[in-house]
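For this depiction, one protein chain was excluded, whereas all remaining protein chains were kept in their positions.
When the chains are written out, they are named A and B in that same order, and each has its own residue count from 1.
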Amino acid sequence: MEYISNFFVNLGNSWTSLLSSFLPTWAVTLVNYLVVAILLVLMPVIATLTLTVMERKVIARIQNRVGPNRVGPWGIFQAIPDAIKLLTKEDIVPQNADKPVFNIAPLVIFIGAALLWTVIPFGRGVIGQDLNIGVLYLVAIGSISTISVIMAGWSSNNKFALIGAFRIVAQLLSYEIPMVLAMGAVVLLVGTMKMGEIVELQAIPFALVLPVAFVTYILAAAAETGRAPFDLVEADSEIVAGYFVEYSGLKFGWFYIAEYGNLLAVSAIATTLFLGGWRGPLAGIVPALGPLYFIAKSVLIVFLLMWIRGTWPRFRIDQMLGLAWKVLVPLGLFNFLWIAAMIKLPVHILLQWALVLVGNVAAAVVALTLMGRAAKRYAAQRGVAVA
Amino acid sequence: MEQIFFVLLSVLILGAALMVVTTRNLLHSALWLIAAFFGIAGIFILLHAEFLAVVQVLIYIGAISILIIFAIMLTRRIMDPQQPRFNSQWGLAGGFAALLFVGLAAVVTRVAWPVATGVPPADAIQQLGADFVGVYAVPFEVASVLLVTAMIGAIIIARERE
Partner (left out) sequence: MQSQYLFVAIFFLIALAVPIIGLTLAWAIRPKKPNSAKAATYECGMETIGDTWVQFKAQYYLYALVFVVFDVEVAFIFPWAVAYHKLGLFALVEMVIFVAILLGGLLYAWRKGALEWR
């Protein structure tokens, strides 16, 4: 029984002791690290292979059409011909482009998408490394990909790429703070930054305790990964694919893989921080259920993001940035202070969490009312009738 | 083992720093600076300061580098940021730089720096947080005032153009 409840950890230990019987300790560590690293590096690739098809089918269904259905049953192998196409396309580097920077940008963005997977817990003890500063590590790696956007936009020697890069960097910067504040709210609630521990401490999924933080995180994550309704900077009708317009072939492929890898990563993070990660009924007793619940919840969030993409209209860039700075940041800070105040009340922890929930809902109501009034004022200024 | 990492990181930092000041293209300078920042984050990890390493990446690479790159773009014809490497005063500047180097080297090698022994405790970050509101409460608050002052100052300067 004891073996089962910490199944993966014990499995890992058995494997390690098996290796130790014929390898010195440092080699064992190295082999373990290499195996885990290779598995985790493949996550963005797996995400791309599966999620691109899922997205095309979901968006298609929302738009009342069928989506790809030729390659494999229901078109599920569509990603393979896409990958072959990207591999065999000619690599066109524009003249006057800054060659070294142009070539390094796809590498940097892929590294940014891959390194996120170090701290995501798939099950009890199934985590790359449970870093002490797990949550902050995620934020730091996320901020690396902004640099690669600038590198790509600059080195392409193309006006559209450069403008696209500036705008998307403004968007990325603006939504990073609300995202970090939402994650910080969870950290404050449990008092630790270790991702594995955060899951262990989620007897109640934090989305029920901190709905505002959850919604903020989902919106900010959608903006960070450059998806609709925040995709003004890379929508085809607006700025012709933005900062990676000059890339072709596999270099473009790595940008694409990084995008879908990031999509799955932010869904996984949302699952870990807000939905209880791998927790679920009987997860402690049947070890395989942990990762299964985790995958199911992550796919649910991915589906939610795809649903939003298919149904909501695009934001204008000034609306988008205004939303981030004027609504989400003050809301996030207020939420933060409210949680801090509630934790110090001398009552039972569940009552504290209930009060946090009440505060969240109240703040959301106030924020929406104020936004509604501002929208009416704005519409009146422009002489547009508002329902 | 630690020595090997230290040597590698030092080579990275010094090499990148050298490239920052010698390369002609301003954007390449900024990118080499980012490489140097990564090296510094690595050194922080060697010193068991993981929080500082992550904050280094987060703030220096994620925010300040972008600010630097934007500042470069504000002041130059963006597509052609070639800079002359030497100007007429390089002799005097080089002399002062060498003097500074000698002075710093003397200080670094001769002062008996207090060296911490042992490894920081596992809950170093908690203790850091506790210190923020305990021993270092005033610097903590002053930091926020400093940040806001910087923000207000920059906004005033940037807005004056309009």
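Everything that follows uses one rule, which is that a residue touches a chain if its C-beta (ideal position, glycine included) is under 8 Å from a C-beta of that chain, and two chains touch if they have at least 3 such contacts.
The structure displayed is predicted, hence computed values, not measured ones.
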item	value
Options A:158, A:216 or A:271, residue touching the unrepresented chain	A:158
Touching residue (missing chain; options A:68, A:128 or A:276)	A:128
Among A:80, A:341, A:366 or A:380, the residue in touch with the chain that has been omitted	A:341
Which residue of A:181, A:199, A:212 or A:289 touches the chain not shown here	A:181
Residue ranges of subunit B at the interface with the undisplayed chain	42, 45-46, 48, 50-51, 53, 55, 58-59, 62-64, 66-67, 70-71, 73-74, 77-79, 122, 125-130, 132-133, 137, 140-141, 143-145, 147-148, 150-152, 154-156, 158-159, 161
Residues in subunit A touching the chain absent from view	29-30, 33-34, 36-38, 40-41, 86-96, 106-107, 110-111, 114-115, 118, 128-132, 135-136, 139, 156-160, 162-163, 166, 169-170, 173-174, 176-177, 180-181, 184, 187-188, 191-193, 240, 245-246, 249-251, 253-254, 317-318, 321-322, 325-326, 329-330, 333, 336-337, 340-341, 343-344
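Throughout what follows, only the chains that are shown with their structure count from here on.
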item	value
Distance from subunit B to subunit A - Cα centre to Cα centre, in angstrom	29
Interfacial residue positions of subunit B with respect to subunit A in the complex	25, 27-28, 31, 34, 50-51, 54-55, 57-58, 61-63, 65-66, 69, 78-79, 122, 125
Complex interface listing, subunit A residues touching subunit B	98, 101, 131-133, 136-137, 139-144, 146-147, 150-151, 154, 157, 162, 169, 173, 176, 193
